[in-house]
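What you see is the complex with one protein chain gone and the rest in place.
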Amino acid sequence: MTIPDTLLLIFGALAAGAIAALVAPSGAWARRVSLASAFLACAAALALGIQAVQSGAVWIWHSDAVLSPLGGITLRLDPLGAFFLVIVAVAGLPASLYGVGYLRHLDARPRGRAVHALMNAFLAGMYAVPLADNVAMFLFAWEVMALASYLLVVSDPEDETAAAAGVWYAVMTHGGFLALLAAFLLLAPDQRLEFDAMRATAGGLSPAATMAVVLLSVAAFGSKAGLVPLHVWLPRAHPAAPSHVSALMSAAMVKLGVYGVVRLLFDIMPPLPLGWGALLLGLGVLTALTGVLYSVAETHLKRILAYSTIENVGFIFVALGFALLMRGYGHGALAAMGLMVALLHTLNHAVFKTLLFLAAGAVVHATHASSLEALGGLIKRMPHTAVLCLVGILALAAVPPFNGFTSEWLTFQLLIAGARYTAPSLAIMLPLALAAVALVAGLAALSAVRLFGIGFLALPRTEGAREAREAPLSMRAAMALPAAACVALGLMPTVALTRLAAVTSDLGLPMGQLDTGTSLVLPLVGSRLAPLAIAALLGGAGLGAAFISRGRRTRVRIDSAWNCGRIIQSPRTEYTAAAFAEPLKRVFTGFYRPMHEVTVDVHPASPYFVRAMTLRADVVPWMEQALYGPVVRGARLATDLVSRIHTGSIHWYLTLLPIALFALLLLARWIR
Amino acid sequence: MRLFSKIARTGIVTEALPDQPENPITLARQIDERARALLGRAVAIREVDAGSCNGCEVEIAGLPGPVYDMERFGLHFVASPRHADLLLVTGPVTRNMAVPLRKTYEATPDPKLVVAVGDCARTCGVFAGSYAVAGPVDTIVPVDVYVDGCPPSPADILRGILTALGRLDPSREGR
Partner (left out) sequence: MAALLLAAAELVLLMALAPGVVGYTRWVKARLQGRRGAGVLQPYRELRKTFGKSMVIADSASWIFHLAPWVVTASTVAAAALVPVVSVHQPADQLGDLFALMALLILGTVFLALGGLDPGTAFGGMGSSREMTVAALTEPTLAIAVLALALTSGSTSLGAIAGTVLANPANAIGPGHALAFAAFLIAMLAETGRLPIDNPATHLELTMIHEAMILEYSGPYLALLEWAAATKLTLLLVLAANMFAPWGIATAIEPGAVARSVGVILAKLLVLATLLAVLETRVAKLRLFRVPELLAVSFTLALLAATSSFFSR
């Protein structure tokens, strides 16, 4: 199929699915048809994306039929855009299959139809963003994506935090929108809003304008991606949405923020001064550290995963910042490697984060509990979900032979290669970045063990966990897809890497010859990694160990767990999620600033007779309070001042109208 | 550094086991041959205090020390009955400790041995007839060797363990 036909199929299927969701005769049919068309669209997008990356050709299409006052719409499919189409599809395929079983309980409710229609709209927006080649199309798609996801975040009326989460999300994404608009207007020469035109003239911008453009766009795209300190909407919004939408948001939407940064800073803008690369690198490190530290301290299942997304976005920006830095130095090969590693990690993270959010959704669906402290023992009650979740957890922990380890290994090698080939001015920065990345990787392993260990292992802690039943087949099949991808990408990373080399060379950063065997051999790096061989070695040794320990006639007896001879076995003696993180919280007390509040309820007769004691321990988000507190207070103050105009008197309002009109006319005259 | 000069001056202080025990050491039943064959020279011991006065514990605490050095016979203490081959039980079994003692025994994998240390373990000693006592050790778990004494000396406890292992014969004394 040609590219225009495939695009028509994708968007046509999504539109049809959205309409079907609204007009279908029954809720069940609405669900099935809309999700099936979403699945079809994602499959087509995946095929199109892979083919476009491999062919390396660029396809451009322009039309003035729509949005003509803003310059019409221009679509462009180049390897970079195609790669991000693949990313969205990789998240969308499992998510749409998952919805078949997961949203069955919404069949009878009218908002179920809205959810299905919005999901299709969300996917359409996300597919349109990498295809956009002019400002109008880009911002239109960006806004569709934001609106659809906002509505999905606030879609559950029974969730008290959803409304507040929606407010944070809406305000921040629209702030980003305005920043983007300003950045594009600064970039656009003579009011021509095509990206091609911007590419040509971006080199001629004044340093002040360049700085403004980069700052605005990094702020906007970084906020969407979850870069600290503009990440605060992420841990609020992602847990509030339905789980398959959370998966899409974490795996696909934040990656479109990364796409924006790459498109703007690597494609449209010329090589930037070194400070920007260092800034991105530093922000990436800060983001990764913040994300992982909070993910270890949180107990809400989906919020842990949201913070983990922030951590991985930090990794991506470390590699991106490194690439930008090397591009500024003129080391083309190192820059290409950095970009490649960043893009590989976007793919890897999309795959295992989708899996984890879908698994979290299955757990919440089965146990009706969203806190890690309420789970336990699920490995026996939800065995298939547990195995699939374990694959995602091991990928998150970055252990061989899964895909998380591949991108972590590559990031380490990247930083070491950078240290070897560059100036001593990086002598402090690169080792520190390496140390930070290693620390984050170790803490991610801790978070992963905690998530799986407390959630799935041991005995159930509440009634909900005891009554949990295995997820429906569609949900398990949906989780099996990214699980298989995790294993495949972990064992054969060169499949993805050779395609990514095409993307980077299309952006003007040629990679050089890349080994297409099963081992990872990169130019400039003196070491190799053979994931397939390592996996074989692990498998062989593991089988040997199993044989030695169980192959003989070892007698096994089942008894109760050794609890020091305690008479009553109870899940109360198990370690809790908060307890698991306790040693780490003590080490990083300065970061967490934990709050302890003890309330003692005494008998009225005497203060020595205690009736009840309550301990409330919490992690204070002081960074948020310090940064956003003043902003929120300022906004409240401003709106209070402005609302003084609302006197209620119609005479006053009628006076204001012509004054406002007159002022606007004067303003328009002055701008012209 | 003062530590190391002191170590050098002190040297090896391990004493050979005396030829005769101070108090009787009784074999309660036929020792499982499988246990003897497997346990040989590497035995993990879990000590269980089933309500004793701690007199026996103080003597047992001398076993890993330099003078009695149980490690030279291949014995060592472990933290969990799952790791243990031999349970060293002291005390008249109090009512509170009856179930935990039984659970400890059941938590230990086979083949296992039980050595009951002290007069209390065999006959409840001075606590016999108390309202807090459930009964001597062999009413809760099967015992292989009794080491009498109140408290028995560490050398006697060692002899008792080695008797249970079938390793006590004159040619191997005092290594």
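The first chain written gets the first letter, and so on, giving A and B; residue counts start at 1 in each chain.
Convention: a residue touches a chain if its C-beta (ideal position, glycine included) is under 8 Å from a C-beta of that chain, and two chains touch if they have at least 3 such contacts.
This is a predicted model, so every value here is computed, not measured.
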Missing-chain contact, candidates A:75, A:121, A:237 or A:437, resolves to A:437
Given A:43, A:534 or A:627, the correct residue touching the omitted chain is A:534
Among the options A:72, A:175, A:282 or A:453, the absent chain makes contact with A:453
In the whole complex, of A:100, A:374 or A:394, the residue touching the missing chain would be A:394
Note that chain A touches the absent chain at residues 376-377, 379-380, 394, 397-400, 405, 408-409, 412-413, 415-416, 419-420, 424, 427-428, 431-432, 434-439, 441-443, 445-446, 448-450, 452-454, 457-459, 519, 525-530, 533-534, 537-546, 548-550, 552, 554-563, 569, 571, 573-575, 579-584, 586-587
Interface residues of chain B toward the undisplayed chain are 3-4, 7, 10-14, 38-44, 65-67, 69, 71-74, 76-80, 82-83, 85, 107-111, 175
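Note that only the chains that are shown with their structure count from here on.
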Chain-centre distance (mean CA atoms) for chain A and chain B, in whole Å, is 59
Per the touch rule above, chain A residues touching chain B in the complex are 555, 557, 559-560, 562, 564-567
Touching chain A in the complex, chain B uses residues 80-82, 99-101, 103-104, 106-107, 109-110
